[in-house]
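Let me begin by presenting the structure, written as structure tokens, before commenting on it.
As you look at this complex, bear in mind that one protein chain is not there, while each of the others sits in place.
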Amino acid sequence: MRVNRRGVLGFGMGGLALRGLMGGLGPALALSGGAARAQTAVALQLSWLHSVQFAGSYLAQARGYWREEGLEVSLQPGGPNAPVEPPVVSGQALVGISAADYTAAAVAQGAPFRILAVAMQKNPFAIASLPANPVRTPADLPGKRIGMALANMPVLKALCALNGIDAAGIEVVPTQYDAAPLLAGQVDCLLCWATDLPVAMAVRGIEAVTMLMADHGYALHSQTYIATDEAIASRRAELVGLLRGEARGWQACRADPDAALALTLESHPDAGLEAAVQALQLDRQLPLMVSDLTEAHGFGWFTDETVAANIRTLALLGREVSPDLWDRSLLEEAHG
Amino acid sequence: MAEAPPEVTCQGLARTYGAGPDAVEAVRPLTLTFAAGQTTALVGPSGCGKSTLLRMIAGLEEPSAGSVGIGGQPPLAVRRRGGLSVAFQEAALLPWRTVEGNVALALRLARRPADPAAVAGLIRLVGLEGFERRRPAELSGGMRQRAAIARCLVTAPGLLLLDEPFGSVDELTRLRLNLDLPRLWQERGTTTILVTHSVSEAVLLSDRVLVLSPRPAAVVADIPVRLPRPRRAAMVRETRFLDLVDEIAAGLSEGGAAADRPLAAQ
Partner (left out) sequence: MSGRLLVGLLLLLLWEMAARTLAGTHLLAGPVDVAGWLFQHRGLVGRALAVTAGEAALGLLLGTLAAVLLAALAVLAPRRVAAVISLLMLFLFCLPLVATGPLLRVLWGPGLGPQVTLAALAVTFTSYLALLVGLRAAPPVWLDLVRSYGRGRLSELWHVRARGALPYVMAGLQIAAPAAFLGALVGEFTGAERGLGLLVIRALRELDAPATWGLATVAAGVTVAAHAAIAAVGRRLQAEPPLILAAAPGRLEGPLPVLAALALGLFLWAGAMEAAGLSPFFAKRPWDVWAFLFTDPEAMAHRAELALALAQTLRVAVPGYLAGLLAGAGLAALVILAPRAEAAVLPVAVALRAIPIVTTAPLLVLALGRGPAGTVTIVAVMIFFPTLVACLQGMRQTPRAVLDLFESHAAGRGARLLHAQLPAMLPAFFASARMAVPAAILAATTAEWLATGTGLGALMAVTASTSAYGMLWSATLVIALAACLAWGALGLLERAVLSRTAAEQLA
């Protein structure tokens, strides 16, 4: 599978040229149809390095869920300095994995995005602290030193606003995304994802107190699937196929997390994944992906109510968006 | 493919640096003829412009006025076919090439086919046998000059321009080189122009000595040297040699006083 993908994409410029060719030939082949359905090559831009964060996608790929949809999906990894929205705008990737706030920011800059599905029903943002000096509720925050990137100030302010807390009482220490300052005692708590830094600490034997912001009113869709208006208009079938495969992949992941973990580790031998970290991360991530809505309607679901809650949170973050940013019709087709 | 030695003519050749009131006149307009097959020495005080004159003859420097003819041709055409060689003050050997490589380079630059036999022969003639594979840094000053002369001669040029080629070696070595090397080109009858500030070297090597005034260069004396060839070490103690040296020295000191008087010499 990996070899195959590399063969399709090639390297660098050669890859670009080749992909141009593939883009031209793909749909034509797909139209010819027949018993042996030709595969259309599409790319899914991930939001981070390969890890169990995308275990469902690996299952969809390995078990042929996308092949059944006539799609040859390549998964493009992200990274700390990797662009996610631009490849989707430029058409390099059909779908990108973003988050409601990043998507809203991109739309404000003129990118024609819609959110098609929401993998993380609960936003994974959390405040992690050590048991000796814990932050269990937002009310514990005043008087604490919180380590976070200054860029995340709006997030902290939104949380305070949602819980009626004076943000001025919290000392913000600019740090990069790293648990070290907490362990070194330079800060009392960290703004981070519940599924990464606390997991790393737990594996090293430090059980952190994790306060999930979503439990305190911070409603913001995360790990959202985005596509451009143009793709929605002209490549609808591929989008629906991609979503359907993805939904089946995550379904399979929930049914058998151990298999998903094993597949993740085995298919990314060069990623340096540590089994213990990945196992715990998957364990903490899966509950965030499940809600009453997904139980009732299936993977990735959202409603007018959750959208409205997101719009309120986004407003606190300084982003004005309309419900048009979300488009559930493709997901409905995928589940239908 | 040795060339017939050419006659070299300078017509109103002059060089001025800069312009306007700051202009410095390096060479007064000169009209000179260097006979074919003769060796002519240009002597003068340092900084008098004799090197500039030589470089103009080689075409390495553009004259401000006048022209140079080498066998009736402009210098560039002669240079293009490898018809002249210049020996520079420092040996100007490329430090990364061996002796052999430096000599062979002249053939490449002159667009001649490689000729290992000629290269080896010349290295032997200049007395560097056994040092073919050495690099310049491993040679003494005198050996470097020998290699440079071999490089000059390997293209068998009709005209040889020597710009104080032995200026940077000690007196004894210089005498050895003065006696050893000139035979190599004088036997072929190569037209040779030598710039030097050593009066005895000028006498020892040449058929004619032109004494130049301090800057701007003008010819203050034109002295024929009628000593038999080949020249020998013992000659430097002979009366006629010493007389010539005296005559030239007199020209030099007189030239210092006469510097402001233009004096055309033919």
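Which chain is which? They are A and B, in the order written, and residues in each are numbered from 1.
In this section, contacts are C-beta pairs under 8 Å (C-beta built on N, C-alpha and C of every residue); 3 or more make two chains touch, one makes a residue touch a chain.
These numbers were taken from a predicted model, which means no experiment stands behind them.
Undergrad: Consider the whole complex, including the chain that is not shown, and state which of A:L49, A:L212 or A:A259 touches that chain.
TA: A:L49
Undergrad: Can you work out which residue in A:V277, A:L293 or A:A309 touches the chain that's missing from view?
TA: Counting the whole complex, the residue in contact with the absent chain is A:V277.
Undergrad: Pick out which of A:P181, A:G217 or A:P257 touches the chain that's been left out of the picture.
TA: A:P181
Undergrad: For the chain left off this view, which of A:G70, A:P86 or A:P142 is in contact with it?
TA: Looking across A:G70, A:P86 or A:P142, the contact with the absent chain belongs to A:P86.
Undergrad: What chain B residues would touch the chain not displayed?
TA: So the residues of chain B touching the missing chain come out as 55, 58-60, 76-82, 84-86, 88-90, 92, 94, 96, 105-106, 108-110, 135, 155, 161.
Undergrad: What is the set of chain A residues that contact the non-displayed chain in the whole complex?
TA: 9-13, 15-16, 19, 43, 49-50, 74, 76-87, 89-90, 92, 101-102, 105-106, 108-111, 148-151, 173-181, 183-184, 186, 196-197, 200-201, 203-204, 269-274, 277
One rule holds in what follows: only the chains that are shown with their structure count from here on.
Undergrad: Could you put a whole-Å number on the gap between the CA centroids of chain A and chain B?
TA: 82
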